[in-house]
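Each remark here refers to the structure printed beneath this line.
One protein chain omitted, others in place.
And now, subunit A:
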Amino acid sequence: MAHPADVLAELHTLRAENATLRARLASSSPKAATAPSPAHPPPVGVPFTQKTRLSNEEISRFSRQLLVPEIGVQGQLKLRNASVLVVGAGGLGAPAVMYLAAAGIGRIGIIDYDVVEASNLQRQIIHDESRVGMLKSESAKQTVSKLSSLCECTAYNILIDSSNAMDVIKKWDYVVDATDNVATRYLLNDCCIFRNKPLISGSALRMDGQLTVYNLEGGPCYRCIFPKPPPPETVTNCSDGGVLGVVPGIIGCLQALEVVKIVTGIGASLSQKLLIFDATTMSFRTIRLRGRTPSCAVCGPHPTITKPIDYVQFCGAGPDDKAHNINILPPESRISCHKYAALRLDAFPHVLLDVRDKIQYDICSLHHSLNIPLSELPKRIPELTAAATFGEHHEPNLPVFVVCRRGNDSQLAVKMLEETHGFTHVKDIVGGLEAWARGRDPTFPIY
């Protein structure tokens, strides 16, 4: 069997190739058709010439900003001479990159190894429909190029990790953390300490956003506040928890704003502070955080970590926000969507238990299914027992098939039903409703 990592790698290669072909179709310009090199980041160009005065073009272009007393000509020159690395061209990175480029930051680097998907467009406004399938770093760079010829933009189509982060980060003045996972957040924090770069860190989920600035003028780092990573099972990502698009948009804009303020000398407002945005009540609150922690493993006076570590091992979770598939049941406790579809066609008596949350069940479901979310299953066993008990029997006598979105929770449910609640005829539908949609019913939605 092919290793999942190999399959993923091949998927990425194929997507990149697809993106290249799309780009060639979409544009007659030979430049747009240049294949991005997946393994090696392009070198940052020739040493950037620092400017001491603005051109007439720059004066016209940035006039509204030049007139702001806090910015002025000197501030604009500082923006022009600054370089900012944005890690992640997603919901946070999209507006952050666009506002930084628009504001006149001289050099911007964008790191992302993913490709644009349709489900990104609700919040990642640096991409558009024509870019679906294209590398996000390339797509973001194209948007920057259209927006401003004054900005020198570098796209890094890489997965940033312990092997390359130190080299990449050293080339930039400031780092914006616009990533979507815990492992990369610790990686960026540590490398920003080692390279002494301020880290402007944002995050968002559902209706909530958070923002803070680490490692600036003696302020704390991420590890000072969170020395231990959260248990992986407590981390919710946007593809499972959802996110209202404008929420990361707001946080990404504020990240760009903090960068502009730090660069121009207005000063950061969020060093040693955490901004908490609650979109439900439209409240912004800023709270005071502890300072640099003397016992901190990276920024304390006696650090125990002095170079990048294995962050996937440290966090117990990979450097992405993708769902990871489990396989905890023996084959006899599982059924393929094809075999299950055949049973449905035969009107084979059974119970179909859908263990997704109601919010997901409302999006789409198979007919005649019983919805009991996994978290409620232990206390709602009697409902399942009643549904699975037919005729004169007093014990469940109908087989139960369990389905969920991707086939993970359904396995947990089968295990629970067998081990704790004594069900004997219970199977999970392999791959869940996504497999159903891909393999059996192309009209069934995937979300």
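Operating definition for what follows: a residue touches a chain if its C-beta (ideal position, glycine included) is under 8 Å from a C-beta of that chain, and two chains touch if they have at least 3 such contacts; residues count from 1.
Assume contacts and distances are computed from a predicted model.
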Should one name the undisplayed chain from "Ubiquitin-related modifier 1", "V-type proton ATPase subunit a", "18S rRNA (Guanine-N(7))-methyltransferase" or "Exoribonuclease phosphorolytic domain-containing protein" using UniProt, the answer is "Ubiquitin-related modifier 1"
Among A:G75, A:G109, A:P198 or A:P229, which residue is in contact with the omitted chain in the full complex?
-> A:P229
Per the touch definition above, residue among A:R53, A:R285 or A:H302 touching the missing chain = A:R285
From the list A:R15, A:R61, A:K171 or A:R206, which touches the chain that is not on show?
-> A:R206
For the chain left off this view, which of A:L79, A:L92, A:A155 or A:A297 is in contact with it?
-> A:L92
Which of A:L274, A:V312 or A:I381 touches the missing chain? It is A:L274
Subunit A residues that touch the omitted chain in the full complex | 88, 90-93, 178-182, 185, 202-206, 208-210, 225-231, 233-238, 241, 243, 248, 274, 276, 278, 280-281, 285, 287-290, 293, 321, 375
